[in-house]
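Notes follow once the structure below has been shown.
As you look at this complex, bear in mind that one protein chain is not there, while each of the others sits in place.
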Amino acid sequence: MFLNKLKAIIEGHFTVFKHSFKKRITQEYPEVKQDLPENFRGVPDWYAEKCIACKICEKVCPANAVRIEKGVDNVKFGLNLSKCIICGNCAYNCPKNAIIMSKNYETAVASKSLLIIEKNSKDNNYE
Amino acid sequence: MNIIVSSIDFILNWGRSNSLWPFTFATSCCGIEMMQTSASNFDIARFGSEVFRASPRQADLLICAGTITHKMAPALLKLYKQMPEPKYVIAMGACACGGGMFADDSYSVVKGIDKIIPVDIYLPMCPPKPEALLDAIMKLQKNIRKESFLDRDKFVSAHCSRLKEREDILVIDNDIQVTYWGVNGND
Partner (left out) sequence: MNYLYFLYIQFLLNHNIPKIFGDITFPFIPFCIVAAMIIFVVLVLVLLERKVLALFTQRKGPNRVGPWGMFQTIADAIKLLCKQNIDILGSDKFLFNIAPIVVFVPVMMLWGIIPYSSEFVFMNFSVSVLLYISIAALPVIGIILSGYASNSKYSLIGAMRSGAQIISYELPIMFVLLSIVALSSSMNLKDIVYSQLGEGAILCWHVFPCIVGFIIIFICMLAELNRCPFDLPEAESELVAGYNTEYSGMRFALFFLAEYALMFIMAAFLATLFWGGYLPITGKYISEIFFSDNQFLPVFIYFEQFFWLMIKTFILVFLFMLVRATLPRLGTQSLMKLSWYLLLPLSMINFIVIIIFKYFIEGGVL
C-alpha cells in the first residue's frame, strides 16, 4: 500500500519532468492567430444595400440588442454590444442575408459609448 | 520639471503595465474563459500577469468575469475598495458591461458594473474568446502607458463623482443603492 503510493509519486515527478522536453503549445497571440472554425460567430455585420427593413431581426433577438429604424429614404441600424449575446438568430432569420456574423472578436473598448454600433444606409462608410 | 515628471511616469507606467496581477474573481461562465486564458494555449504569463492573487490587497487588476447580481454587488464593491492604488478594472462579458441578456426585464441583475465601480476597459461578447481577453489586457497596458501619475486621481473622481458613503449604504448612485445586504431601488 505504502510502496504503491511512493511509486505513484515518483512516476508523477517523471511525467512532469518529461513534459519539459515536449514542444511548447502556446500561440504568440497578437502575431499568430488561431484558425477560426467555419461557423464561428463574431460581432454581427449589417449590409445596408441588402436590407429591406422588415424588422424580423428586431423581433427574434432574445436580448433586444438589434434595432432597425426606417426613415424616408434611409434605414438606420443599431446594435448594442453590451446586450448582444452573439446567438446568431438575426443572421439565421434574415430573409435577404443582410446581417452576417463576422469573424471579428477583438471588441475591447475603453468607453461605454463605443459599445453601441450605429450605421446609416445614407453614409458611405458603413462598411 | 516636465522632464522629471515624464521620466518618473515612464518608469512607473512601464512597471505597472508589465506586471498586472489579476484578482481571482469569477462569478459565472466568463470565468471559464478566464481560466482558459491562463492555461497553456493562450498563456497569460507572457504578459507577466499569471500571478492570480487570492487576496485583494496584492492585486492590481480586477477582471470582473460574469454576471453581477444584486446580492453580489456589495461584495464586488467591498473587494474593489480593499484593493490598493493603482487598481484597474476590466468588465469582461456582456453581463458585466451592461447587463447582457438580463438588461431588459430581470429583477436581480445589476445593469453594468460601471454603476458601482469605475471601469477602464469594456469587453463585450457572450462570452469573449481567450484571445479577446488578451487583447483587452494589451489595450489596458497601452492606456496605462499613456497616463500620468498626477492624473490618476482625476480619473477615479471623474468616474465616481456620484458615489457617496453613508453608514448603512455603500453607494448611492442616480438610480442604484448598494447596501451591505444587497441593492435597493429599481435600477
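Read from first to last, the chains carry the letters A and B; within each, the first residue is number 1.
In this section, contacts are C-beta pairs under 8 Å (C-beta built on N, C-alpha and C of every residue); 3 or more make two chains touch, one makes a residue touch a chain.
Because the structure is a prediction, the values reported are computed rather than measured.
Engineer: Thinking of the complex as a whole, which visible chains are touched by the chain that is not shown?
Structural biologist: Counting the whole assembly, the omitted chain is in touch with A, B.
Engineer: Just the residue numbers, please: which parts of chain B touch the chain that's not shown?
Structural biologist: Spelled out for chain B, the touching residues are 11-12, 14-16, 18-19, 24, 40, 43, 45-48, 50, 53-55, 57-58, 60, 82, 84-86.
Engineer: Provide the residue numbers of chain A that touch the chain removed from this figure.
Structural biologist: Here the touching residues of chain A are 9, 12-13, 15-17, 19-20, 22-26, 28.
Everything that follows uses one rule, which is that only the chains that are shown with their structure count from here on.
Engineer: Give, as an integer number of Å, the spacing between the C-alpha centres of chain B and chain A.
Structural biologist: Taking the mean C-alpha position of each chain, the two centres sit 21 Å apart.
Engineer: Spell out the part of chain B that touches chain A in their complex, as residue ranges.
Structural biologist: Its residues touching chain A are 40-43, 46, 90, 94, 97-101, 103-104, 112, 114, 119-126, 128-129, 131-132, 134-136, 138-139, 143.
Engineer: For chain A, which residues are in contact with chain B within the complex?
Structural biologist: Residue positions touching the partner: 25-30, 33-34, 43, 62-64, 80-86, 105-112, 114-115.
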